[in-house]
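Here the complex is missing one protein chain, while the rest keep their positions.
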Amino acid sequence: MSAPIATGTLAAPIGRPRPLEADAVCKRFGPFRALESVSLRVEPGSVHALLGENGAGKSTLVKCIMGYHPIDGGSIRLGDLEVTPRSPRDAQALGIGMVYQHFTLVPNMTVCENFVLSRAALPFMVDWVRERASLRGFLSGMPFKVDLDAPVRSLSAGEKQKIEILKQLYLKSRIVILDEPTSVLTPAEADEVLTMLHSMARGGHVSIVLITHKFREVTKYADDVTILRRGRVVGHGRVRDQTAEAMAEKMMGGTVPGREKDENAATVGETRLHVDQLEADDDSGVPALRGVSFEVRSGEIVGIAAIAGNGQEELVEVLAGQRPRRAGRVNVSGEAFHATRAQMKTRGVRCLPEEPLRNACVAAMSVSENMAFRTFEARAVLGCFVSTKAMNARATRMVADYGVRTSSIHSPIAQLSGGNVQRSVLARELDGKVDVLVAANPCMGLDFAAVAEIHARIRAARDGGAAVLLVSADLDEIFALATRILVLSEGKIAYETAVQGAAPSVLGRYMAGHG
Amino acid sequence: MTAASREVQTANGRAGGASWAARSVVWADALAIPLLAIGVSFAIFGVFVALVGASVTDVYYQMYRGAFGTWFSLQNTLLRAAPLMLTALCTALPAHVGLVVIGGEGALLVGALASVVAAHALAPANPWVVLFAMGAFACAAGGAWIAVVGALRTLRGVNETISSLLLNYIAIGLFKHLVEGPMRDPASLNKPSTRPIGEANALGDIPGMDVHWGLVYGLVACGLSYLLMRFSSFGFAARMVGGNVRAALLSGLSVHRIIVVTCACAGAAAGLAGMAEVAAVHGTANASLIVGYGYTGVLVAFLARQHPLAIVPVAILLGGIGASGGLLQRADHLPDAAVDVFQGILFVVILASETLRGRMGTGIARRTPNRARVATAGEEVA
Partner (left out) sequence: MTGGAMGLWGLPLALAGGALRVSPPYLWVSLGECLTEKSGRINLGQEGTLVMGAMSGYAVSYLTGSPWLGVLAAGSVGVVFGALHGWLCSLPRVNDIAVGIALMLFGMGVAFFLGKPVIQPAAPQLPALDLGGWSELAPLRAALKVNLLLLVGVAAAFAMRFFFRRTRWGLVVRLVGEDADAARAMGYSVARVRLLATTAGGFFAGVGGSFLSLYYPGSWNERLSSGQGLMAVALVIFAKWDPVRCLWASLLFGGAGALGPALQSVGYTGGYNLFAAAPYILTLGIMTATSSAHRILTGQPAALTVAR
């Protein structure tokens, strides 16, 4: 591993952090230009927000800074020195650390082991007694308390996130980059974390780069902001000189999507989906659902608000037939529902799981075949052979109706972009009569246009008489779509309220488990 | 999704609807790499041959002679290819549902035993009836044997490769116990065998050849398997299960049933191979049946990329190599393990050659298993 900098050596980071500068950075992946002449400057001891919608290039930029990708043009500077980190290890040696969107903690190991292992230079033999003592000393100066011996898999998402941040401080990072850190936290936890980071920056110990798409966080906690759109910088400056509207406009490129229009034309009818005292375990055999009960009526959208790890993933899996239940009942239109194919067909039960490529598609099969998952045995030739003509005709129709962008219906579905995969699955699931629709985080990772489109489709399904269950970690989405909100916390329904007049802070408290 | 079913999916997915250029790239990909692998394997085998002091060119010549050189050796090759086609299906069919099963050896033996039982039970009846019963019993027994593997995997999560391998050993133990014990023919002193099924019940030869009808069993089974997996509704469902179990569950498919039924079909094919060996070759069940047809069948399946139609030429190729083994022993004094070495080399090289796939064409025929993971992580390329 060669030295990451051109000249001189860098001593262990002490004292004030240096300014971090990206100077006309370019990055290409094949023909695709991810970053085009991006410049930004992070002042020492400041909180710098990096704003932009999904696909703007924020993640790519920080990954270049962290050494994951070599840059194709421009330079990265730390103070006066130009640096070329070739790996996250190099970046760490320079005092730059990152807290990722997905956790990098090892689930099967304890908190203590995770801290020690993250160090660059491990001793040949680890003296756990001494390491533990030094860790306790370090933690005593921190505002968060953690249990060193807890296995990481038993911790909540919020606790894991805090440990990730603490890990960076333990490693003495002077510049800490955070990628959407509050997406897995409740509003209260988010405030706690951001306040702490803000005060540390104020104290001159670290500089913070905060990737986010939430204006509230930018205006409340950040000092400077850089706005990216399609790989270019479209705006930058001090936060106090900007307004949220101006920033939003720059982020969208001038067309701010208006608030979604919802003429709720549906009439709420009878109960279609009835879940009664449902119990199920997660992959480790630990109970994830501990007696969940609720109802969804036709013509309404019920939102389940939950933070990752509280059972909503398992709930959707049970309803979709991907996980067995331990106890309790699921009734659709008054009759017991066991997620068999025949029942799904006759009762019109459809499911739009999160991460559609992972959960609802076969990556190597074509778009046409994927769209036929519910119907491939229809119009069978000689009673047992798949009619490819019917399959392709159906796929062509659905691709046209839903605007799926694909070079051909025979392309492997994995070649489509995330938004188009979601559209394909949506097309398949909403085909025909839908009586019950279970949707989980349907718009994760999609740009605003796709989000609006998918929300419109879900509303259309509701207007057609479907009972829609929307499971989402995004409160904004729930507020936009649902009429009733249920909070799922630690495997139980902790709170129920109508959307009208619901307070996000109250919901946040229940989501975090503090009633 | 395992690499086994991925192969199957990509071949099906890519072949449809792309341009002429793209299609020819796919064919180049599918043919050139196995051919390259075979060539490299011959070269490496040459090194081993040289190590034991034999003449490399002579060995190659004898292999050709023993496999395809004369009408006699060609028939010998076909005789060996017949059971290989069937045992290869024992690996190829479960591959479509994402399982790696190597239990052909055990299913063959169990099928052989069952066919002998059937023959003795129906002894005085019309030979057609007896043969039919033998085949049915063999399929049932072999099918049940591998169905256990599938059931253990889908209901209890037991690794199917290990369990099918263990069942091979268990089948060998059971086979030997029965053949040397309760089912033993008192007249077979030197080599314990079951009582013969009788001349009348022997499976005859295809008219015009010295090759028995078992070859036709193999051809028909491969053809039916192709039709089943590629065109039928069950095959579509099976490929969904092999491609992504979660998507299959989401669509309400009965995954347990599909896996167990597919495994049962796989085991039935191998069991049928056992019946053919008993009825056509040996006339009885004894240790001559334990010659590794099952394991060679695994190799055939991988070499054929789990494609039922490709199994036919590959089985003939490997049958030829096996047929030349005797000649290699006599002419070049190579140990009889020479054929095993060659097959082992071929297997390893074929697997290593997987990395070359997708590099034949540039942008057109691209394999995208890893993109699936990238796309789902919510991280678009930017």
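Think of it as A and B in the order they're written, each chain with its own count starting at 1.
In this text, a contact is a pair of C-beta atoms (placed from the backbone, for glycine too) under 8 Å apart; a residue touches a chain by one contact, two chains touch by 3 or more.
Just so it is clear, the structure is predicted and the values come from calculations on it, not from any experiment.
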Touch criterion as defined above, residue of A:Glu21, A:Glu53 or A:Glu113 at the omitted chain: A:Glu113
Listed residues B:Ser55, B:Thr70, B:Asn126 or B:Asn159, member touching the removed chain: B:Asn159
For chain B, the residues touching the chain missing from this view: 2-4, 48, 51-52, 100, 102, 152, 154-159, 161-163, 165-167, 169-170, 172-174, 176-177, 180-181, 295, 298-299, 302, 334-335, 337-338, 340-345, 347-348, 350-352, 354-355, 357-358, 367, 369
On chain A, residues whose C-beta touches the chain left out of the figure: 1, 87-89, 92, 100, 104-109, 113, 116-118, 120, 122-126, 128, 281, 283-285, 323-324
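Rule of thumb we're sticking to: only the chains that are shown with their structure count from here on.
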Of all residues in chain A, those that touch chain B in their complex: 29, 32, 34, 54-57, 59-60, 101-102, 231, 320-322, 339-345, 351, 353, 355-366, 369, 372-374, 376-377, 380, 384-386, 408-410, 412, 414-415, 417-418, 421, 444-445
Of all residues in chain B, those that touch chain A in their complex: 1, 6, 9-10, 12-14, 16-18, 231-237, 239-240, 243-244, 246-247, 249-254, 366, 368-369, 371-373, 375-382
